[in-house]
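Pasting in a structure now, in C-alpha cells, and then I'll have a few things to ask.
Shown here: the complex without one of its protein chains, the others still in place.
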Amino acid sequence: MDLKYNPEEEKFRTEVRAFFDAELPTDIRTKLQLGRRISKEDMVRWQKILFRKGWGAVNWPKRFGGTGWDIVQQHIFEEERADACAPPQNPFSLKMLAPVMQTFGNAAQQEYFLPRILSGDDWWCQGYSEPGSGSDLASLRTSAVRQGDHYIVNGQKTWNTMGQYADWIFCLVRTSSEARPQQGISFLLIDMKSPGITVRPIIMLDGEHEINDIFFDNVKVPVQNLIGEENKGWTYAKFLLTHERSGNAGIGACKRALKKLKEIASEQTSNGRPLIEDSRFRDRIAQVEMELMALEITNLRVLSATAKAQGTLGPEVSVLKIKGSEIIQQLAELKMHALGHDALPYVREALEMGWAGNPLLSSHYRSYAPPISGQYFNQRKTTIYAGSTEIQKNIISQMILGL
Amino acid sequence: MDLKYNPEEEKFRTEVRAFFDAELPTDIRTKLQLGRRISKEDMVRWQKILFRKGWGAVNWPKRFGGTGWDIVQQHIFEEERADACAPPQNPFSLKMLAPVMQTFGNAAQQEYFLPRILSGDDWWCQGYSEPGSGSDLASLRTSAVRQGDHYIVNGQKTWNTMGQYADWIFCLVRTSSEARPQQGISFLLIDMKSPGITVRPIIMLDGEHEINDIFFDNVKVPVQNLIGEENKGWTYAKFLLTHERSGNAGIGACKRALKKLKEIASEQTSNGRPLIEDSRFRDRIAQVEMELMALEITNLRVLSATAKAQGTLGPEVSVLKIKGSEIIQQLAELKMHALGHDALPYVREALEMGWAGNPLLSSHYRSYAPPISGQYFNQRKTTIYAGSTEIQKNIISQMILGL
Amino acid sequence: MEFNYSEEQLALQETLQRFISRDYDFDKRRKFSASSLGYSAEAWTQYAELGLLSLPYPEEFGGLGGNAVDIMLVMEQFGQGLLLEPYLSTVVTCGGLIRDAAPTPMKQKMLPQIAAGELKLALAAYEAAGRYDLSYVGCTARESGGSWHLTGRKTVVLDGASADHYLVSARSSGGTGDRDGISLFLVPRDAKGLTVAAYPTQWGARAADLKLDEVTVGADALIGAPGRALPIIERAVDRANAALCAEAVGIINALNQATLNYLKTRKQFGVAIGTFQALKHKMADMLIAAEQSRSMAIIAAVHADSQDAAERHRAISAAKAYIGQAGRLVGQSAVQMHGGMGVVDELIVSHYFKRLTMIDLSLGDADYHLANFSDTLRQAVSSV
Partner (left out) sequence: MEFNYSEEQLALQETLQRFISRDYDFDKRRKFSASSLGYSAEAWTQYAELGLLSLPYPEEFGGLGGNAVDIMLVMEQFGQGLLLEPYLSTVVTCGGLIRDAAPTPMKQKMLPQIAAGELKLALAAYEAAGRYDLSYVGCTARESGGSWHLTGRKTVVLDGASADHYLVSARSSGGTGDRDGISLFLVPRDAKGLTVAAYPTQWGARAADLKLDEVTVGADALIGAPGRALPIIERAVDRANAALCAEAVGIINALNQATLNYLKTRKQFGVAIGTFQALKHKMADMLIAAEQSRSMAIIAAVHADSQDAAERHRAISAAKAYIGQAGRLVGQSAVQMHGGMGVVDELIVSHYFKRLTMIDLSLGDADYHLANFSDTLRQAVSSV
C-alpha cells in the first residue's frame, strides 16, 4: 500500500506533460480553457497528433496498436490531459466500441476498423437509447431483419451524442422478438452514409446541439457488420456499458474543474474581496475536494484490483460512475455560484472562439464566465446518461450487495 | 392570510404563561430544564394541576371535559408548555386513545374512562407493535379468543413506552385470521393488573429504561372492553395513527430545543470564544431554524385547513411527522456537537436530580451537559416510531401523490 | 392568525390562471422570449387592464391598495406560467420603492404611468465587484449647481433592457462599502452619458449593464435624503426577494406537477416509473420541499411590508435561502426523474429548472441569505 508515484511513474508524467506542452495546438487549448465550442475538426486534428506519437489509444493493448499502459499510467495521462486542456478523445470508438470489437469482433473487423479509429479517420457514434428505451434498454425496438447477406434496419435511436459528425454508428438492434427481450438483440455496425439514415438535431437545455435523433428507414447493412453472434448483442452491450462507466469517474476532468473553480473563486470578489476568502464558499469547495480526493483513490483501487485479478470490470464501476458524475455536477454548480450575478446573462455568441466583444460593460465579466451556467445545466445529464444514478444503485444493490 | 396573533390570541398566551409561571412545580421544571429523569409521579402531579385548572385535555372537545380550544390556541399552549419546561402530558391516553374512544367508543366506556384520564387517575400505555410487526402492523399476531363474556388474550407486544407505570393498556389484537390481515383486528382495553401480564424492561441505547416487552398469557378481558365492533379495529388503529402523527411535528419542543441549543452554543467556547461566534457552527443552527420556521407555518396550515373543512386529519400529517422528527434529531445532534469533548463522558448518576457531584474536574462541564449525548442517541427513535420516515413517504406517495 | 385567502385574492389567482392557459402557453412564451423585446408587449397591456400594474399602490395614486400577499399570489402565477414581463422590476421593486420613499410629485407622476402600462423601471443597485452587497457602491454622485452628476457602472440590471427609467444607486459621500453616503436617483434611459448594454438572460428575458459617464439629473431626481438611500434600497430588495420566493414556489409546484405526471405515464421495464419506490420517495421529498417552501414564501410575504427593518430582513433572508435550497432539490430532482427528457430544450421542464436556478442567483443566492440570517443569530442569543 503506497500512494506515492514511483520514479518511473514520475518520469512518465514528465514525458506526458512535455508532449502536451509541445504538441497541443494553442487554439484548441484556448478553447478548452475558456469553455468555448470545439469542432469535430479540432478533435480529429488532436487524435491524429496523438496517433503519430503512438498514443492514439491509451486504453488498448499493444497488439491492437494501443499503448498498453497500466492503470496508473492511464490515470497519469488523463490527469495531464485534463490539466493541459487537451480535448478528450472520442469515447464511443476508443472506450466503448473498441473493447467490444477487440473481445467479440472477428479478425476482419478488427483489422479494418481499429486502425481507422486509431488514426482518426473514422468518427463513431453510439446507437443505444430509443425514445421508449432509456433505463430499460432491453426493451429497444429498432429492428434488423435478415435479407440475404444484408440486414434491413428500421427504427429510431435517440440521445445520440455527436452523431452529426459520425462516419459510423454502432447500434443495438432487435433481430428476434421471440424470447426474453434481452435474447433477441444484436450488435451492428452501420455506415452513416447508408441511404435511409436521417439525423435530426435535439437542442439541449443549454441551447447547444450535441445530441440527435437518428432515424433508420430500410437501411441496408451487410451481415459482415454484425459483431459476434446474432441475438447475443445483450452480452456485448453490458460489457460495453461497464467499460463506459469505468471512464465516468472522470478524475482528470474533475481535478481540472476543481482547479478552475479555485481560480474563479480567487478572481471573483464579494464586497471587493476575493470570494475564496469567504469561509462559507471555501467550505463548499473543500467539501467537494474531499470527495474527489477519496474518489481518486477509490478509482485506482477498483481498477488496480481488476488489473491484478486480470479480470473484467465488475459492478464496482457503478460506485465510480455515481460519485464521478455527482462531483462534476457539484463543481459546475459551484463555478456558477461563484459568478453571482454574472451567471445570469446568456450570450450565445460568446461561446464561439474569436468573438471579441464583451457582452457586458463590466470589465469584471471575465472571459471564463459565458459558458459556465450552461455547463451547469448541461452537466445534469451526467447522472442520467450511461445508466442513471438510480440504475447504478440498482446494480450495486443487486450485484454487489445481493439484494 | 395573516401570521400575526390577534389580540385574543395574545391575551390567551399571557394567561397560559402566567399559569405556568404560577403553577408548574419548581422541582419538575428544573428536571426538564436540565434533562434529568422525570418520574411517573412528576407527570401525574402535573396532570392533576392541569386538571384542576380545567386544562386536563387541550385537544378534547368541551363535552368530554376538554378545553375545546382551536388549533391556534393549542399551538400557543404547546409552545408555552415547552418553553416553560413543563412535562408533556401522557400522549397515549390523551392524544391517541381518547380520540378513538370519543369517536368509536360507547357511552359507558366514555363515561368511565375519559374522566379518569383527565384527572390523572389512570395511566395508559399502548399495545400496538409486536416483534414481527413493526412497519407492517397489520401482520400482528397477539390473539384474543372469545370465551363467553371475556376474551382470552395471548401474545407479546413490544416497544411499549412507559408501560412499567401503566394502569391500562389499549391493544390491537387478532380476533380473526380468516380474511385479509387488516380485517381480523380488534381494539381492546386491558387492565394491566390482570393476571397473566408480564412487563419486561428493554434498555434503550442510551442506557435508559423507557420501553418494554409486554407478555400476555391467557389474560382474561371482559367483552365490554372492546372498542367499537369486533374485527373493525384496523379502522380505529389508522385513525389513531393519524392523530399520533399530527402531534409529532412537536413545534413547541423543537422551539425549546433550538433555544437551548443557542444557549449552549453561547456558553461553550472554542479557543476561548463563544462557539456561536463561529460562523460555521452558527450556520448549522441557522439551517435548522429555517426548517423549523417553515414547519411551524406548514403545521398550522395543515391543521387549520383540516379544522376549516371540519374534516379528519389526512395524510398531510405525514409531512409534519417526517419534518418534525428530523428537526428534533438535528437539534439533538447540534447540541451534542456543541459540547465537543464534553459529549464523551457517560455519567449515569448525573441524570438523577439531586446528584450534586461534578463528574469532571472541569468547571466548564456544565449542568446541561450530562444528558445531551444520550438524548441524541435516544432521539434516533423519532424517525422510527409512529410510522418510520419510510412508511410516511409511502403514505405520501400513495395517498397524496397517487403513486 | 388566519391561513385563508380572501375571495378577491382567489379571484385574482383564477384570472391569472385563465390568462396563462389562454394567452401564454409554452409555445407562445417561446416566441415572446425569442422576440427582440424578450417578452410580450400585449401581455403587459393586459396586465394593465387586469389591474395588476396598479395592485400594490394606494388608491390616492390610482392603485388598488393591495398588499404583499396579493403580490405573492401574482408572482406565484408568474412562476407557473414562466411569464417574462418586467413585473417584478417595474411594479414590485421600483414601483414599491417609489410608493414608499419617493417625493410626492414623483409618486403622482409615475405611479399612474406604471399602472397604465406606460412606464417600465429597473433597479440598478449592484456593481460587479460587490457581488450581492448593496453597500458596495463605487458609482459616484457629485452635486454641483443644483444638479447631480453620476459616473460609474452598474451590473446585471434585471429587466434593464426595456426600462424607461432606472433607479441608480450612487455614492455621494463615504467610501465603497460604507452604509452611509449612498444616494438614489431616477435616471431616464435617454439621459446623456448613459450607455445601456442589453443582453438575454439564461431564462430568456433581457437584462442590461449600465455605464454612466457624467450623467446629469436634477435635484428632483433624488429619492430619499442624500447619502441615506441604503435602507430604502434594502427595503425594495427585500420586497423583491419575497416576490422571487413566491415566483419560485409557483415553479416548484409546476415542476412537481410535471414530474408527477411523468412518473405516472412514462413506462420502463413494463411499468410506470412511478411504481419504483426510490422515485416515489424522491417525489415525496419534493412535495415536502414544496409545502415548506410555500410556508416560507408566506412568511416572506407577510414580512415584506413590515416596518421593522431588522425583522423583515431576517425573515426574508431566511425564506430566500430556504427556497434557494429547496428549489435546487426540486429542480435537480425533476430533471433527474425526467431522464433525457429533462435536459432538452423541447419540454418546459428544463425552462422551469433554469428559471428556478436563476431566481436563486438573483438578488442574493441561498448562501448569501443564509449568512445574513445566520449572522442575526448572534444578536438573538445575547438577549436570551
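Lettered A, B and C in written order, each chain numbered from 1.
Rule of thumb we're sticking to: contacts are C-beta pairs under 8 Å (C-beta built on N, C-alpha and C of every residue); 3 or more make two chains touch, one makes a residue touch a chain.
What you see is a predicted model; the values in this text were computed from it and never measured.
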For the chain that's been dropped from view, list the shown partners it touches.
A, B, C
Among A:R180, A:K193 or A:K308, contact with the omitted chain is made only by A:K308
Of A:Y5, A:F20, A:F64 or A:W355, which residue touches the hidden chain?
A:Y5
I need the residue numbers on chain B that touch the omitted chain, in ascending order.
129, 132-136, 139, 158-159, 202-205, 207, 211, 268-272, 275, 280-281, 284, 336-337, 339-347, 359-365, 373-374, 376-378, 380-381, 383-385, 388-390, 393
Considering the entire assembly, which residues of chain A contact the chain that has been omitted?
1-6, 9, 72, 259, 262-263, 265-266, 276-277, 279, 282-283, 285-287, 289-291, 293-298, 300-301, 304-305, 308, 319, 322-323, 390, 392-394, 396-398, 400-403
On chain C, what residues meet the omitted chain?
276-278, 280-281
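By our rule, only the chains that are shown with their structure count from here on.
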Centre-most chain, if every chain is reduced to its averaged C-alpha atoms
C
Cα-centroid distance, chain A relative to chain B, in whole angstrom:
53
Rounded Å distance between chain B and chain C, as computed from the means of their C-alpha atoms:
42
For chain C, jot down the residues that touch at least 2 other chains.
370-371
Shared-interface residues of chain A (touching two or more other chains) are 280
